[in-house]
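This is the structure, below, for whatever I ask next.
Note that this complex is displayed minus one protein chain, with the remaining chains in position.
Let's look at subunit A:
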């Protein structure tokens, strides 16, 4: 049954068809721009995550797409039609809420049947469809349970079934995994991914969890301060952040300030640090370089580093054991005392260096991104 739905969806969907388009969407809460001139496109059947810290405007953007709030400027279209005049119940959007918002006075099956009743589905088909979707979320046989008789993970699944049962054009996820413990969260991330693949439903997910964004999404938008900072595919986003915010928000980066040189590198004191310019900047302007903790190599001597474009000496100022890896904080005198955070993933060498040790750091030119800090 589920495969049929997937087949229908893939049949109706031609490649590169845009499902959601936001053009210059702005939300002005009396002078505070919660969302500032946000524009993006999402193709049909794709899984988009809007990633950002709290207060970045990601939830406001989602609520405007759902129709719970009306933007003060700009336009949102779904499948080519502007939806701004339509109230939420006239939009074909399924939503999973942060606190799930399951109806406590109904059973699991009644919750899943509710959208079908409200959307005037043929009453004779409702029961079969409810069963089909409870099976899809692996809750077959749990239909008669009351909501408070289900575990947190099972409630999540009911909420997903309720959001998807009427085959909406769009599925919205408002941080539904935020309250779960780590193990269950990771399990549910993969479930979201599986179900989304199985049904092929266009999905927008909102989260502050960068790992979740990278795991589940086809496409990621990073937001901060109400503005879209970057939209890219996960690997691309991780590999080529466009500004220091994205570099700092995804993964763990160390930053070094310096001055731009004519050939696009960065000068700190007498030392020229080779890196990859991420924007255009004039020679002599102030710039900010970022490098990720796992892209720095660490060894006892320069020779032991092997091939690296850049090699420096530093002093270990802190060591933090994180279980699957060891993090070293290294202070580099040659870069006017800039500190680098370095991950060491080899279990055999945990505890190899101690605070106060002199170590050698190395990295490759393309891994150090140079930004103009104003961006």
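Going forward, a contact is a pair of C-beta atoms (placed from the backbone, for glycine too) under 8 Å apart; a residue touches a chain by one contact, two chains touch by 3 or more; residues count from 1.
The rule is short, and it goes like this: contacts and distances are computed from a predicted model.
What is the protein name, per UniProt, of the chain that does not appear here: "Putative spermidine/putrescine transport system permease protein", "Glycine/D-amino acid oxidase-like deaminating enzyme", "SH3b domain-containing protein" or "Sodium:proton antiporter"?
Going by its UniProt entry, the chain not pictured is "Putative spermidine/putrescine transport system permease protein".
Write down which of A:24, A:89 or A:345 is the residue touching the left-out chain.
Per the contact definition at the top, the residue touching the missing chain is A:89.
Based on the whole complex, identify which of A:24, A:119 or A:194 touches the chain you can't see.
Final answer for the missing-chain contact: A:119.
In the whole complex, not just what's shown, which of A:20, A:42, A:66 or A:250 touches the removed chain?
A:66
Spell out, residue by residue, where the missing chain touches subunit A.
66-68, 87-89, 91, 93-95, 97-99, 101-105, 114-115, 118-119, 162-163, 166, 172
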